[in-house]
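For this view, one protein chain was removed and the others were kept in their places.
Note that the chains are named A and B in the order they appear, and that numbering of residues resets to 1 at the start of each chain.
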Amino acid sequence: MLRKSTLIGLTAGLAMLAGAAMAEPLKIVYIGKNTGNPYFDSITGGFEDACKSLGCEFEFVAPATAEATSQIPFIEAQIQRGVNVIGIAPNSPDALNEVLASAREKGILVLTVNGDITGSEQYRDATILPVNFDIVGRDQVELVGSLIGYEGEIAILSATTEAPDQNKWIVGMNETLKSDPKYAKMKLVATVYGDDQPEKSTTEMEALLANFPNLKGVIAPTTVGIAAAAQVVQSRGLAETVKVTGLGLPSEMRDFIKDGTVTAFQLWSPYNEGWLAVHFAKGVLDGSIKNEVGGTFEVPNLGTITINPNNSINTQAELTTFDAKNIDEFNF
Amino acid sequence: MTETSATARDAAPPRPLWQVLLIRPEMMTLILLLVGIFAGSQLSEFFLDTDYILKSFTLSAEFAMVALVLTLVIIAGEIDLSPAANMALSACLFAWVQAAGVPLPLAVLVGLGAGLAMGALNGALVIGLQIPSIIVTIGTLILYRGLAQIIAGDKSIRVPESFVGINDVMVAGIPLPVILFCLLALVLGLLLGTTIFGRQIYLVGTNEVAARHAGVRSARIRMILFLMMGLVSAVAGLMTASRLGSVRYDLGLGGELQMVLMAMLGGTYIFGGRGTILGTFLAAWLLVIVTTGMIVANVLPAWQLCVLGLLLIVSIIATNLIYSRTQR
Partner (left out) sequence: MTGWRSLLLRRETGIAVMIVLFCLAVGAVKPQFLTLNSLRIILLLTPLILIGAMGQMLVIVARHVDLSIGSILGLTAMVAGMMFRYAPEVPWPLAFPLAIGLGAVLGLVNGALVTLFRLPAIIVTLGTLSLYRGMTFIISDAKQIDRQYVPSALKAMSQTSPVFGIPWIIFIAFGVALLTWWFAMHTRIGRQVFALGSNPVAAPLRGINVTRVTLTVFAISGALSGLAGIMYASRWGFVNPSNTGNGFEFQVIAAVVIGGVSINGGVGTVPGVVLGVLLLGCVSAALPLLGIPGTTQSAIYGAVILIALVIDRMVRMQGRTRGTQRAGA
């Protein structure tokens, strides 16, 4: 048994050293937050296609639930399997530190994809995020402003109270509203949290409408929240008076766009995150890409990509806006 | 003497020794364990590796320790579904007071005390007010986890570096949590098998009324068991906190299924009065072998849910059959 484990360690080490020259294909695994989450279907698609074109082996695994520790046995198992690259959408900013450290000790390249371990960055090699999260708040305020004529009361319906990404965007929204005179006539009256559950998001949305009868717009920067908010507005026939927008999946929002409940919303391409992650990982392991801040590399279809401070890599510069004109062009 | 022989003639002939030794629930667990190891090695070439299996067991050692005490509770005719929530609340309380500036040793005491208090509340409702433990602990399961959520929100609270890493402590090449689990099994096994207290636990579970008439202080025994349950849950919660380095309200979420499963798979009789620590000890390994084998073979987690559910049902059916055929 001991011999076996040494053997595995050896193969992994060899694969690292030899890189692309090895006959053995690169083994890449992506660990999602949980199974049954439609958002990850699209990311996985990007991983799969890139692995097909570059000749890597790819597997997607995910625990049944998204609680903080559920990913740990899966990471341990992948270390044991001797994969070369672990991509992960972390369920916790710090509970995975130990096991990620032991993965990197074995020479595995650890990438956080579509979410970072903020505050524990030293436990991963790089992070791949869809856009620079600093601009999300600004763009979302601009979008809701354009929908309500830059005047009136707005509210935010977020995910959980501690969701790190959403909180970063909310800070951005507050700063934009305060600093830019363009938005001086818009007033943020409330920020509420639907915990990414349809039931809670719906009751929070109903409470917003009851508490703020003059509400003009709602930003829901979470896929569950925006769908729940849109459904409330749709069933109460308020689409004209209260504009719902935020970040949503085209597949979940198509009906609301078509019947006019929602005029426009934003997101990025999750597919490209997977596509970029594979190209980056392959390049780093065969030595053609240096994982250094300020470095650049080429990715087919995406052009030149820069490695930003904190080894953070973005797949696109701006958010994509979806509306009645372009919604049918997207199939995720 | 004559009386004894008369009863012996009326009763069924004594079963041969090999039957007594072989036809028992622990044997079923042992066979399943061997089958599990074989199946795991067939599913994935990466499975048979002692270090890896020990490491994987560390991830479940906390649940397994609780399952050992839960075995005593079930033998005494009660059940406790709240320990996983108890783990979360004691760990959150510990991390919270510690982050608020309470010195570490004191914070540990707060965590353990909270666990005991939760056990005491369960015990008081079950024994004092005579509400069935099944429903009481479903209620406290929701309550304890809810309180943890109020305390910690959904952010994770870091624990100090000096407290982190119980799973990295190796004793003779074996991770400390695994050793602790084995030690606890040994102590509880002796307690149950060789002491009067242990004998009384069986009596209470077999026939509570008769036990009381025989002078066994049933209420006290069951209260002690609920307190032990609270304490071991808190210890397990703190061990998890040490292993993860941080605490969140969802720590151990859904763990009650695994704990009950370990006790059931080990042949503990759900209606009380029968069961052994050895059975639960073996079952804990069995469960880890089965889940680890499936994860390392990249089997969909959905199949794990199915296999765990089926194992639970099959194991109680088998246990019931074995008991009804052998020990009438």
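Note that contacts are C-beta pairs under 8 Å (C-beta built on N, C-alpha and C of every residue); 3 or more make two chains touch, one makes a residue touch a chain.
A quick note: this is a predicted structure, and the numbers were derived from the prediction, not measured.
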In the full complex, which of A:N174, A:T203 or A:T241 touches the chain missing from this view? A:T203
Of A:R104, A:K168 or A:R254, the residue that touches the missing chain is A:R254
Decide which residue listed in A:D41, A:E59, A:E121 or A:E175 touches the omitted chain of the complex. A:D41
Interface with the unshown chain - residue positions in chain A: 34-38, 41, 64-65, 161, 192-195, 197-200, 203-204, 206-207, 210-211, 227, 231, 234-235, 251-252, 254-255
Mind listing the chain B residues that contact the chain we can't see here? 79, 125, 129-132, 134-136, 138-147, 149-150, 153-154, 257, 260, 264, 270-271, 300-310, 312-313, 316-317, 320
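Just so we're on the same page, only the chains that are shown with their structure count from here on.
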Chain B touches which residues of chain A in the complex? 1-2, 4-5, 8, 35, 59, 61-65, 67-69, 72-74, 76-77, 80-82, 92-95, 97-98, 160-163
Can you name the residues of chain B that touch chain A in the complex? 44, 46, 48-52, 55-56, 59, 153-156, 158, 164-165, 167-168, 240, 243-246, 248, 250-254, 291-292, 295-296, 298, 300-302, 304-305
